[in-house]
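Take a look at the structure set out below.
Here we show just some of the chains, and they stay where they sit in the whole.
Going in written order, the chains are labelled A, B and C, and every chain counts its residues from 1.
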Amino acid sequence: MNTARLEAFSDGVIAIIITIMVLELKVPHGEDLAALASVLPVFLSYVMSFVYVGIYWNNHHHMLHVCAEVTGAILWANLHLLFWLSLFPFATAWMGENHHAVLPSALYGGVLLAAAIAYAILQQAIIAAQGEGSLLRRAVGGDWKGKLSPALYLLGIAAPVLRPWVSQGLYLLGAVMWLVPDRRIEHALAAAMPAGKASPAG
Amino acid sequence: MNTARLEAFSDGVIAIIITIMVLELKVPHGEDLAALASVLPVFLSYVMSFVYVGIYWNNHHHMLHVCAEVTGAILWANLHLLFWLSLFPFATAWMGENHHAVLPSALYGGVLLAAAIAYAILQQAIIAAQGEGSLLRRAVGGDWKGKLSPALYLLGIAAPVLRPWVSQGLYLLGAVMWLVPDRRIEHALAAAMPAGKASPAG
Amino acid sequence: MNTARLEAFSDGVIAIIITIMVLELKVPHGEDLAALASVLPVFLSYVMSFVYVGIYWNNHHHMLHVCAEVTGAILWANLHLLFWLSLFPFATAWMGENHHAVLPSALYGGVLLAAAIAYAILQQAIIAAQGEGSLLRRAVGGDWKGKLSPALYLLGIAAPVLRPWVSQGLYLLGAVMWLVPDRRIEHALAAAMPAGKASPAG
């Protein structure tokens, strides 16, 4: 199996996840500002989750871009990642409907953490399949973002006991950190190319 | 990343948005005409939103057709557009269930306006990426439709205070205006081609 | 625009329609046979609609297979067809939840009829775009199925006034009629090919 099918299926699942989250934005029963204001907490959760799922979609593609062959391990690591992403609508709605209370906020952080770990497992599965001289290994390098974000989510899980909104800030920080474009994979690809590109000129 | 993946993902999200809107058309509890009539306002909102999402899908493709390369800015501008489109089911249902009352009608106009602005931002991101001699810049030219429709939506947001149905008329006008085929991108493509096409003949 | 994008988008919408219909199969509250039996009418409606949407998907592809170029008219005729198909979940659920009562059964027939007409319009739009010697015109020929099924649906809309289950029988007959494979498009393609195939041999 090549990566095209895996990408297409993952794209489909991620497109559905990002879209059905909006179904949790229940239409309020009144027609006034108070009714609209009542969905605001769910809406804010929705915005954050939309950004997170967008980031995952983006990074997922960059990662699969340097993966030429799909092994059984990669396939199941990918489904494992999709499983945790599929819990975003539930975690988002529960947190939003309870106005970012302690436990729902911690659960949301737990899903973020599980997805981050699943992503790291998928990354390792691809690196393992590529063996020595893995292009992806060189691309991710120290991977400080991949190491820092689980720490942020862990803090976010613990924080709501003190102040619920602290964890929201930590989750937001995690999203912003990943929004800054990550050029590692492009750089690794570019670094792997010059020899090939130079040869016709030589 | 090339545009194929961006198009496929956007297609998936738009196909889901246009389809889940119908889930807001709640099955009425009776089996008589009165029960069916009760879903009429939501149905009418659904028809209008279906046309709007169809227009966005259509224009989105034409626009990406002249975009060869996806930058980070284009990617996020595209997700930003999808975000506002994803709010159509909510805004449509809220407006329909409240029989086109003042605030729900204004919110619907607000989502239309935000989507139109997001579309303009995406357009600018593609033009910026193409640099001097951008094919898209030439294609859109004065872009009177792109400038007129936000004005219509703004009027539509303000109008329901006077008469709710005025804003419906303005939104309808905005849809009809875009339904008239827009040949700018085809023309720009055709204008950019002749030299290439002529060369074998010369 | 070529047909690939139109097909992919239509596939996406049809795949979602056929799948979200099952969401109308509400999980019953009890855990006994009576609870399960209560969803039986909706389930039977679901089976029939699943078959109908499957038939539309199948025929839609065969038809687009002989369509090389997408005009604005084809694009909107296609969206018009998707609109009526998107009403299947609603009509199916309303008919099922009311145990195939008169008005819901008639509405279901109305949606079947509207979809059949939308399909005929799309067919005409493609034939018109192909102009003289349209391959699709030759393929559909007399199109007795396309002419008979609207008549069946019209009878089905009128029939429930007498006996609700008569219209179910008519809708079923309409589905069975289309399930019998239709080789017209393959035959027309095969008939159009031999000259081309023979030429290298000559």
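Just so it is clear, a contact is a pair of C-beta atoms (placed from the backbone, for glycine too) under 8 Å apart; a residue touches a chain by one contact, two chains touch by 3 or more.
What you see is a predicted model, and the numbers here were worked out from it, not measured in a lab.
**Q** Given 3 shown copies, how many make up the whole thing?
**A** 4
Methods note: only the chains that are shown with their structure count from here on.
**Q** Please classify the inter-chain touch graph. Allowed labels: line, ring, star, complete, other.
**A** Here the contact pattern is a line, an open path with two ends.
**Q** Hey, what angle do you get rotating chain B onto chain C on C-alpha, to the nearest 5 degrees?
**A** 90
**Q** Which one of the chains is farthest from chain C, going by Cα centres?
**A** Ranked by distance of C-alpha centres from chain C, the top chain is A.
**Q** In whole angstrom, what separates the CA-based centres of chain A and chain C?
**A** Roughly 38 Å, centre to centre.
**Q** Between chain A and chain B, what distance separates the C-alpha centroids? Give it in angstrom.
**A** Each chain reduced to its C-alpha mean, chain A and chain B end up 27 Å apart.
**Q** Mind pulling the chain B residues that touch 2 or more other chains?
**A** 8, 12, 16, 20, 23
**Q** Tell me, which parts of chain C touch chain B in their complex?
**A** For this pair, the touching residues of chain C are 1, 5, 8-9, 12-13, 16-17, 20, 23-24, 72, 75-76, 79, 82-83, 86-87, 89-90, 93-94, 97-98, 101-104, 107.
**Q** Within their complex, state which residues of chain B touch chain C.
**A** 7-8, 11-12, 14-16, 18-20, 22-23, 25, 27-28, 31-33, 36, 47, 50, 54, 57-58, 61-62, 65, 179, 181
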